[in-house]
Structure formats: structure tokens, C-alpha cells
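Mind looking over this structure? Questions follow.
Omission of a single protein chain aside, the complex is shown with its protein chains in their original locations.
What follows is subunit A.
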Amino acid sequence: MKVCRRSFLSLIIGGAAGTTLSPLPLKMMDDSSIWTQMWPWTPVPEDGEVSHVDSICTLCPGGCGITVRKVATTIGDRAIKIEGMKGHPVNDGGICVLGLSGLQLLYGPTRVKTPLKRAGARGEGRWEKISWDEAIAEVVKKLGELRGKGKSHTVACISGTDSGTTAHLLGRFLTVYGSPNFIRIPSIQDSYELTMHLMQGVQASAGFDVENSDFVLSFGSGLIEGWGSPVRMIKANSMWKERGKVVQIESRLSNTAAKADKWVAINPGTEAALALSIAHVIIQKSLYSADFVNNYSSGFEEFKQIVLNEFSPDDVSEITGVSASTIESLAKSFAGASKPLAVCGRGQGETPGSLNEFIAVHALNALVGNINKKGGVCAVPDPDYIKWPEVEMDRTAANGMHKGRIDGAGSKKYPDTRYLLDRLPDAINSGEKYPIEALFVAGANPVYTIPDTKAVKEAFNRVAFVVSFSSYMDETAENADLILPNHVFLERYEDVPTPVGLQKPIIGLSKPVVKPQFNTKHLGDVILLMAKSFGGRIADAFPWDSYEACLKKTLGNKWDGLVNNGFWADSNFRPAAWEGAFNTPSGKFEFVNKGRAESIKIEGDEQAYPLILMPYDSMRLASGFIGDPPFAIKTVEDTVLKGNDIFVEVNPRSARGFREGDHAILSTPKGSVKVRVHHFDGIMPGLVALPRGLGHTAYDEYLAGKGINFNELIGPVEDPVSGLNVAWGIRAKLTRA
């Protein structure tokens, strides 16, 4: 057959038309999609024998008991689910978003898998893998040099906690090495400890018997948003629904305010005045506990004069925006309740509050006599089980310890404050005292969590040698010279003393649920190894072979019970009776009257910045040293985060033409960022609110780059009495993007 032009074209065109019109391409596409569905990238999780391990979650200071489900497989034990531990005194089976996502931290891509030494410039992200021997030798060499030059005091350590054996080992190492600069991460714990110290003369943390209280007056505390031990507080909130009342005093309709029986919207920063005005009504109408006030308190007359003269409901109503009749009714219902409780510390309590405010609120508790009582506030001593022999310092160490702290805590200006981390960046940058040559960071992420991120980064750049003990590649680890990764909480032993806010001393034991997944080492063991390399008095202070041996010995006869039950509770503990509860000079509860009039002024000029920016906290956003794992970030609403854009809450009345979802520039004296606007009728006009816990630059692609870190927009404001950073907001403006 001859192929002519016509037949050739017919073939081509006919073929093309036939192929197009036939179901073949569609069929092939369908087949290939079904075929690729069967490809083995959808995992088939291996099954095996199931077992459970009880432990303690240490992702926040809440100290919840957890039960971890494991399955034994050919690749070893796999932890497959974290659940709340039934019967635990803190959380009894309940658990929060972060705790539930713990396995994503254990197995996640953010883990630091081996000791790392910086290879490029600071923060560049180029690392060299080194062995543990090399890593420890490197630290010891640097510390030895400094000590040799008599500069041991130029070493500082930032720690997430100061309780428990690991933190004690760290503190002990610093002391015997010769540095006074052990610094705990700030929180309302500082403010409450100081309040307890000044008013009750005790070194104790404040415990709140929330389960037994029937009237809770909260000055802005995010009772169900992570304040105290989060799961315990949410449980208590459910109890209050049945037999109790909650009044939330706050300028924004938080979840706590929405769930409270009454929400009192107050001008921000005027909480102390409101508390004193409530005291005014209680005293004027003689609603206070005469027994407590007359027999167990001192300074009441002076206190009475001040509040009666200066804090009448009419005057205070003008300052706070709360009507005089509301103040009167609050006072009456508070004093009239059988077990009233007043608490403060904004949001999750990550920023300390002004001492003025804490003292005013605690005075309310004293007026109704609920100190160390059922349903009230208790002074809870540390469970006193760490009884190691006193360290013996050599002369170098003693000299170093005499130099005085870099942050000014315990100095003449701030004699009663123990730690002032928020002053550290300025102390380093100004260089007025002495430089910091080496910085250790453990269980903390200061580059992210300390206000004024720019200043913090500058301070880090001035420190020649930064060592991070982080298990995760967080912002601080990224800016370190050396990372000595700790095991994560599911891989290590750790004692967890009394969770924050609990009214009785307990100890929890974190246990290894699975074997260490990577080449990490327990921080306790690293300290012991460092001390041994030093020899001399330093090594003598650490007579244990391993951290586990140290922990077992320290816990003594409590160990077996802790291993079996997961926690130890002091069943004999009773809060001290009023006769012997107060170690003040008068032996009585002190109505402290100093610094009363001073209120905290926030940064920024009202003309240039007509709005006030405040942070808000959420259970779904971890804002501490742990970043949100993928499950947690998935629960965040699309009116908070959309793509990488963060939303600020604005009242439609003060939105000035910004419509819902509009892009805007949010500026404060500290910086400007791009945001989007979300209209929220629950926020007081004139305020803008930004969620905490976003804006990470480190961690993985599931978290990094999403939103803005609130700390970039705010700087510290010092409390005149305590020196703590008590900035509750900052002046701000919104402009067109």
C-alpha cells in the first residue's frame, strides 16, 4: 500500500483524535493514581506486646503524672501514646495538648542527636559532630582557663528550675567552681516567693487549695489557660461549676473570663488599686476576720489608714473603670464566701507581677483569714530531701563567690530577690559590672523567652563561650558554641518536686520510658564528669559515680515507693497553724506598706503610640522553653495563625478602618512587625492583643517562621521594689501595611 500525503495525515489526525476521545488517558491516570496509592510509603506500624510505664511530664512546671503506652517490636520498644495518669494527685487522668504531643518531641526532627561544636559563625547553623569526651574536655578546658585567671565569677548559668537534684547539681557545681551567677527563669513564682518572704517571713512557694475554695477572685490569672499546674486548674474549674464561684478581673475576654461566673473588665495595670479598694470596703464594713487581723497580724492600722483614705470605691472606679457598686458587691461576696481565695499573676504567669499588686491581693487573703487554711493560700516548703554535705570551697571559688551577682539579685538595691534574669542582657551589654565570659543554658530557651529579643541576641554575641544543654535545636542552641544534648524527659530519670501552685509537698519521678534514641547524655552525668575532670575540691563535692546513683542515694527510702507509684506525697503535711506560721520580725503576718503608691508605667509615648499591646496565653500554644510540636500547632485556630501570618485582636470600635483580615504594621518602641487584624468584641477598645508562643525561628518546618514572637516587641520594665521585669504591656500603633 502506498503511503500518500492524505492517508498519512488521516492516520495522524485520526490517531490523535482517537487517543484523545478514547478513555485511555483517563483510565491510565486513574490506574496510576490507584497504583501509587499502594506504594509502601503509607507506613504499616509494627504490632507487638503492649505495656505501660508511669512517669512525670516535665514539659512545663505543672508536674502531671503520665502513663505511656509502649509496644515491643523488632526495632525495640516504641512509645505510642502518652496519657494522663489515673490517681495522680495533680492531674488524675487528665492531660493537656503539649503533654499529648510529647512523643513528637521524642521522635521528632528537632532533636540534637549528638554533641555539636559550632563550625561556622554564630547562628549560621553549621555544626561539627564531636564525641562526648571531646565535648566535656572542651568545656573543662575553657572553665579551667577562666578559673586560672581568677575569673570564675564570669561564668553564668541560666536554668529552667532551681529545684530537684539536677538543678541542685548544677548550682553546686557553680558554687564550688566559684560563680555566684546561677539564674532561674523568671515567672510569678518569683513574685509569690517574695510576697511570702515579706508578708509571712518564710522561704516557701505559694500553694493554692483551689479544689476546696468556693469563691475565686482572680486578678487576670489565666486559671484555665496554663496558670499554675494547667490540668489541675482546669479540673478545679470544673469543680467550681458545681460548687463555687469565679470572678475574673481582666481587660480582655480570655477563656477564663468567658468561663467565669462574672467577668469584670478593668483598665489594664490598675489591678492593685482595685484590690485595695475591695480591702477598703471589707474594712469599712468590718467584714474581715477579726480573729486573724487582731491576733495574728501586724501593720493593720497603717494599712487601714492608707486604704480608707486613698482607695474609696468612687476614686478607684475612675482609675480602674470598674463601677463603685461592682467594687462593693465584689468585696461583699468575697468576704461573705466561706472559703474565698484571691489570686494574681497574669495569663500563664510567665512574667512576674508588680510586688505592689501581689501584696495588695495577698492582703485580701489575709483580711478574710484564709492563710494556711482549707481552701486558701498555704506556704509550701520545699520537700526537704536533698541533704548533701556542705560544699567546701577552695580560695579561688570563695573569691569568685564574693564578687556579687551580675544580675543584681540580693544586692543592696534588691536585697530580697533571688534571681533577675531579665536584667542580665542589659548587665552584659552595658558591661558596668563585669563581663560574662561563659554562659551555660539548661532547660531554658532565653533567646526566645526573654523580652527584647534584639538586646538578648546582642548580649549573647558578647559572651565568648555559650554552652547549651538543650535536647532540641531551639533558638538558644542555635546561638551556642557547643551543644551537649540532654536526654528528653521520656529517656531519663529525674525527681520533680512540688508542682507550681500545689498546696502540699510532693515529689514525682520521671522515668526512662524508652532507651535514649540518640547519642545524648543526662545533664546530671555531664556535671559529674566535668567535676571529675577538674579534680580537687570540685571533684570532692560530687562523690557519686553516676546521676542515677546520686538520685537513688538522695531519695533514700523514698526511692522504691517512687519507682512503684510514680510519686511520693507527704501524708503528714499540714500547713503551719497561725501561732507558728509567721517568721517575720513581729512573728505575725505583716501588712507590708512600702511602695504602695507606685504603679507600673509601661514603655512608650501615648501620643506616638495610641494603643496598648498586651500578650495573651493559650493552652494550645506552648510559650516556654518547649516549642509547639506539630499536633499542638495544628489545634491553633485560623483566626490566630493563617499560613505564616499572625493575627492581632482588636476591638472593632478601635479598629480605625482595618477590616477583618487586613494586613497591618504593628509598631512598638521596640520594633515593628507585619500582622493581620482580627476583630474581637471581647477585647477592651484601645488594646491590641498578640498570642504568645509563636514566631519561632528555630525548631522544625512545622513551627519555624510562623507568626511573631511577642518578646520582639516588648522590653523589660523593672519593679521598683523587686527589680523583676513586670512589663504587662507596651504602647503600640497599627498602621497600613
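The rule we apply is simple: contacts are C-beta pairs under 8 Å (C-beta built on N, C-alpha and C of every residue); 3 or more make two chains touch, one makes a residue touch a chain; residues count from 1.
Note that contacts and distances are computed from a predicted model.
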{"item": "Undisplayed chain, where the name is taken from the UniProt record, one of \"Transporter\", \"4Fe-4S dicluster domain-containing protein\", \"Adenylyl-sulfate kinase\" or \"Tungstate transport system permease protein\"", "value": "\"4Fe-4S dicluster domain-containing protein\""}
{"item": "Residue among A:Cys57, A:Leu100, A:Leu174 or A:Ala581 that touches the chain left out of view", "value": "A:Leu100"}
{"item": "Touch with the omitted chain, as defined above, among A:Val247, A:Met619 or A:Ala689", "value": "A:Met619"}
{"item": "Residue of A:Ile683, A:Ile714 or A:Leu734 in touch with the missing chain, whole complex considered", "value": "A:Ile683"}
{"item": "Residue of A:Lys149, A:Arg653 or A:Lys674 touching the missing chain in the full complex", "value": "A:Arg653"}
{"item": "Hidden partner chain, touching residue among A:Ser205, A:Asn237 or A:Thr498", "value": "A:Asn237"}
{"item": "Where the missing chain touches subunit A, by residue", "value": "33-34, 36-38, 41-48, 71, 75, 78-84, 91, 93-97, 100-101, 103-104, 106-109, 224-225, 230-231, 234-235, 237-238, 241, 253, 255, 258-259, 263, 265, 517, 619-620, 630-639, 641-643, 651, 653, 680-685, 700-702"}
